[in-house]
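All protein chains of the complex are present and in place, except for one that has been dropped.
A and B label the chains in the order they appear, each numbered from 1.
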Amino acid sequence: MKKIHISLRKPQAGELKANRKVIAVCVVLAAMLFICFLDDFTPSGRVIPNYFKYVIVVSLIYSVASLGINFYSGYQGDTSLGHAVFFGTGAYVTAYLTTQFSGINFWASILIGMAFSAVLSLPVAWAGSRVKGSFMVVITYGYCEIFRYLAINSNTLGGTAGMAGIPSPKIFGVRITKIPWLPSNKDGFILILMAIVGFLALFTYRIVNSRVGYALAAVREDEIAAYAMGVNVKAYKRLAIITSAVITSVAGSFYAGFTNVADPSLFGATLSITIFTMLVIGGRRSISGAILGAFIVVICPELLRYVQDLIGLPFDPWYILYGLMLVIIMRFKPEGLLGTKES
Amino acid sequence: MSEVLLSTQNLSKSFGGIMANKDINFHINRGEIVAIIGPNGSGKTTFYNLLTGITRCSGGTITFEGKNITGKKPQEITKLGISRTFQNIRLFGTLSVAQNIEIARHCRTSSTMWDALWHTKKYGTEKEENAEAVERCMEYVGIADKKDWKATNLPYGMQRKLEIARALATDPKLILLDEPAAGMNPKEKEELMDIIRKLSSDGYSVILIEHAMRVVMNIADRISVFNYGEKIADGLPTEIRENPVVIQAYLGKGASADGNA
Partner (left out) sequence: MAVFLQQVVNGLAQGGIYALIAIGWTTVFGIVGVMNWTHGEVYMLGAYVGFFLTTYSGMGMVPALLLSMGAGAIIAVLIDQFGYVPLRKRGTLARSGFITALGLSTFLRYSANAAFSADPRVYPALMEYHPITLFSIGGTAVTINSLHLIILIGTFIIMVVLQLFFTRTIIGKAMLAGSQDMKTLALMGADSEKLIKITFAISGALGAAAGFFMGMLYTIYPTMGALAGLKGWACAILGGIGSISGSLVGGVLIGIAEALTSGFVSTGYKDAISFVIMILVLLIKPTGLMGYKFEEKV
């Protein structure tokens, strides 16, 4: 009975707009399915180069991370330059467990990585209750760099070289790279990651429009007023960073499972900044924006590398343009490409 | 006949040696409107911060509905039924009017991430209850037509009203208003007085910090006067108007209460 009532309620302007975005996400995901299976229908074989599929997989992995950081830097509103801690933790936990213990499979390692990341996010939450703004930026930056140095100096974790030989995940005993009914070794990853990104998009959308999401909005907008409205500010800050960390950790685990290596740069501030700027470019607090941002930041350098080879540039132009892109977006569309405008 | 809703006993707060509130004994009955007046810096807002748990008191006790609530956390106090507005408006600026009010339903609802993800029955019921509460609160202060406006885009007077609506949405027993008439034009002040009177007749107790004497003298059942962190007088508006200590401390020698309206 309740359900009927809800469906009869007239959708509001904001929801319609949001619905359009959800549709746009669906279209993009459908396009990727098409990419996966196009080869199946072409008798001559490879139409979509495997390298292109590789880029798609990496984009999807970063989409997960970007959706993850969205909970913290988007909905709760604090800048984090330290999300590589959770990405790296996911990657290293998967790397360590799957290479050192034959009994632990990839999927179990994801869960264990999530647990580790949740624990490692607690200090950030604690710090966030003591300092704010610019100081949280440097705290998170320093936090992930410390982990990078720990990884570099740890023999157990392979030092500078990191850990290699991470097995690709298996589904029902079949390696994800060798699923017989899929045309290439990347398609298994594409399908699974698409499902995860889709689930996370739904998860985020529903949480944001719920009591929990509203409480996060209150904390973001005005902590004192949030307290006065009966919101336990500290608990919600903790909830935001834990959720964020756990999701980012999943991305890290998949990165390790896909590339089969984990190295200290996965803990580094450079990766943190990349994850953060993906969200900023796409639009904070925008689900489709987070995904779009990840795709832009992964695909553009690959395209540019192609251009670079073509015209014989002696240097990699990506980072120069990337910096310029951030400056230009902040000047003309500070809310990000798909973000909602603020006042 | 009248039952004490909230009282403080020797409530004190010092900031590094400066007594912002000193031994304040204060009470309010159910359905009563009590105004707190006093010069700037006399500790009125600090008193609110102590009552709502945003700052911890250094001494004394706060009793609400017969229970000692001293030292409780702000979110717990809101849940017990004390709600407030702010002197420098603290709305959730980028959110809509309706969302601002729905956030205030937080302490009266309990659905979790799980409920939100799977849209459980509880989630649906609460969403519906909230929608009703939002409508009711907007009607109450007369901003129902501004439902989808962004809070920062509202005219100043309406922002103050939205703050009241938001405070109301927490289902409080006691509402603390911090200079609600500041920046309002005479017409808005009239509407504000109507709202406060209505709150009182609907059984809410209201404490009101206000500088606009006309508002205070018109609607307050009782007035407390603060000066230098101490409560220096307490009584009916007519008594306060005549009280020489008040006139001297608050209005200066030779001034009259009407002159400051």
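Odds and ends about this structure:
Note that a residue touches a chain if its C-beta (ideal position, glycine included) is under 8 Å from a C-beta of that chain, and two chains touch if they have at least 3 such contacts.
Just so it is clear, the model here is predicted, and its values are computed rather than measured.
Checked against the full complex, the one of A:224, A:300 or A:337 touching the unshown chain is A:224. On the side of chain A, the interface with the absent chain consists of residues 79, 126-127, 130-131, 134-135, 137-139, 141-143, 145-146, 149-150, 152-153, 224, 269, 273, 277, 280, 314-317, 319-320, 322-327, 330-331, 334, 342, using the contact rule stated above.
As a working rule, only the chains that are shown with their structure count from here on.
Centre to centre, using the average C-alpha position, chain A and chain B are separated by 43 Å. Every residue of chain A that touches chain B in the complex is listed here, in rising order: 2-3, 5-6, 12-14, 202-203, 206-207, 209-215, 217-218, 221-222, 224-233, 239, 243, 342-343. Across the complex, chain B meets chain A through its residues 52-54, 73-75, 78-79, 83-84, 86, 90-96, 99, 102-107, 109-113, 115-117, 119, 121, 123-128, 148, 150, 152-153, 166-167, 170.
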